[in-house]
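Input: a single structure, listed below in structure tokens.
Missing here: one protein chain of the complex. Every other protein chain is in place.
The block that comes next holds chain A.
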Amino acid sequence: MLDDFFTRAILAGLGVAAVAGPLGSFVVWRRMAYFGDSTAHAAILGVAISLAFNASIYAGTLLVALAMALVVSALATRGQAMDTMLGVLSHSALAIGLVAISFVPQARSDLSAYLFGDILAVGRADLALIWAGAGAVLTLLAWRWQRLLTASLNEELAMAAGIDPRIERLVLSVALAVVVALSIRVVGSLLISAMLIVPAAAARGLSRTPERMVGNATLIAALAVLGGLTASLRLDTPAGPSIVAGAAAIFGISQVFRRG
């Protein structure tokens, strides 16, 4: 079954959808959209470094994304003008990554694979890594679920219950870096944060509790993967953008059925 490239693509997409739902909900709740952007954009720099040193793409993107997530998280704690700072970091990371990658001859040719993903080229090893990473992130989020939720709702209330909001922020930063690393083959650096935000935003209007929102977001992300990949196969459109376009279409429909 796994011999078929399309089956592998669907399984890889579903793996990303499974983490994009829960983590994307936190990104929406904590208004971390730009945070997701800068971490994801930093991944391009990670790709350049991995190729230059002949290392695994996943390891390189994970390290750089993790570094970026920690820097941004530290800045957030200091309470600087966050939107400007994140805008600077996000776009600088992307630009520097693109410059760096231009020095690596073999990467120049398939730059778009790293920017927009190349899900149809996902192999068995990629698939194993994606699902292992997704499983690890889901375990982490499930384990700390009540704490993460309390800290996202109100930091003062969290502290009063003995929860350190800084630790929960760190947990989410690490989870974000892992998800960025494992999604780079599937949707690429530019579209990762779309996969996090769009399904969760669509789920918001349809949900009354955080758990329902996570469930709906995951379902919507999975539908977007299935629809996007099918469309991509039939219409010969690029896979990553088709998946995100699918999520955007569901978001549009969800706005009609909002429950406030």
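Criterion: a residue touches a chain if its C-beta (ideal position, glycine included) is under 8 Å from a C-beta of that chain, and two chains touch if they have at least 3 such contacts; residues count from 1.
Criterion: contacts and distances are computed from a predicted model.
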Listed names "Metal ABC transporter ATP-binding protein", "Sulfur carrier protein ThiS", "Glutamyl-tRNA(Gln) amidotransferase subunit A" or "Dihydroorotase", with the criterion being the UniProt name of the chain not displayed: "Metal ABC transporter ATP-binding protein"
Absent-chain contact - pick from A:Ala43, A:Leu129 or A:Leu149: A:Leu149
Absent-chain contact - pick from A:Leu23, A:Leu86, A:Ala158 or A:Ala224: A:Ala158
Residue numbers in chain A that touch the chain omitted from display: 28-29, 31, 78, 146-147, 149-150, 152-154, 156-161, 163, 204, 207-213, 260
